[in-house]
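Please find one structure pasted underneath; my questions will follow.
Note that this complex is displayed minus one protein chain, with the remaining chains in position.
For chain A:
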Amino acid sequence: MSTVRQKTEEQSQQGQEKSSADQAGLIMCEYERSEQRTAESTAESPPTLIGPDMDSMERPANPIHHILKHKTTSNMAKLQRGDPQLKSEKQVKFGREISESSEDEGPEEVAFEESKSVALKSAEEALRARRREKELLKEKRRKKQLFFQEQKKKSLLSEALLEEFDTVPQKKKKLSVEKEESKNEEKEENMQEIKSQKASRSLQGNCSVMRVKDKAADESLQQSAMDFIRSRLYGPGKDRTTNAELLSLEKKRGANQGAAVQFVNKKLGAEQKAKAEKCNKRFIRKQKLIPS
């Protein structure tokens, strides 16, 4: 049954005629409809269906498909009779099939209602979602605004504190990470930022305000430059090995072949030996090999 349904659906969607005798035969075998119904639905003369009595049979599960199939049989009948209006009518019909059928039969109306309600619901949902999003955005904006206001208040407050702290003795502290990344021109800005940060920190804990000295800044620039080179040459992702391995490979393939340097040179293999020792001890303790 399903195959037949699919076929007829295709026909209705594409609006093509299928005048295969097989199809007509199939339909006639499977479906029963009273002549009365067909007479009501279509203006033209109803076809005569050969089949068992409709009334005794149960209604098929899906009324729409049923109707469509029926329609095609009637059209086929028309074709056989050579109805000239058939094609154009059919095209128009397939466009309005649903609405026409909904006029007459209960289930059709219900079906239309359902789909209508579904469509309406989705539209409402969309509207609601849009409203929600707008509200969310509003909330975010409000929060941001509040945050900026508070920040502004904070910074003003920190300057006042700094004036207070002018007399307080200053302890040395480590420079923050942001400081290391700054350039010379932005030094002053950063100094102010750091001052404000440190002042705000001092509000919370036992920290004190510290002045960034010029020499420290130069050294940190040099340090960051050296870190840059180090990370580029020796950083993660660079395929580096150890000197011990280099020497061992040379020994393996060189003129005087010998064992790997970790075993020959005591200093080189010292770390690995120490690790091995620890592992052994742990293993022995775990396995309780030595009765304690």
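The rule we apply is simple: contacts are C-beta pairs under 8 Å (C-beta built on N, C-alpha and C of every residue); 3 or more make two chains touch, one makes a residue touch a chain; residues count from 1.
Quick note on the criterion: contacts and distances are computed from a predicted model.
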Complex member absent from the view - protein name from UniProt, among "Lipoyl amidotransferase LIPT1, mitochondrial", "Trafficking protein particle complex 6B", "Phosphatidate cytidylyltransferase" or "Anaphase-promoting complex subunit 4 WD40 domain-containing protein": "Anaphase-promoting complex subunit 4 WD40 domain-containing protein"
Touch with the omitted chain, as defined above, among A:S117, A:Q151 or A:T242: A:T242
Where the unshown chain meets chain A, residue by residue: 183-185, 218, 221-222, 225-226, 232-234, 237-247, 249, 252-253, 261, 265, 267-268
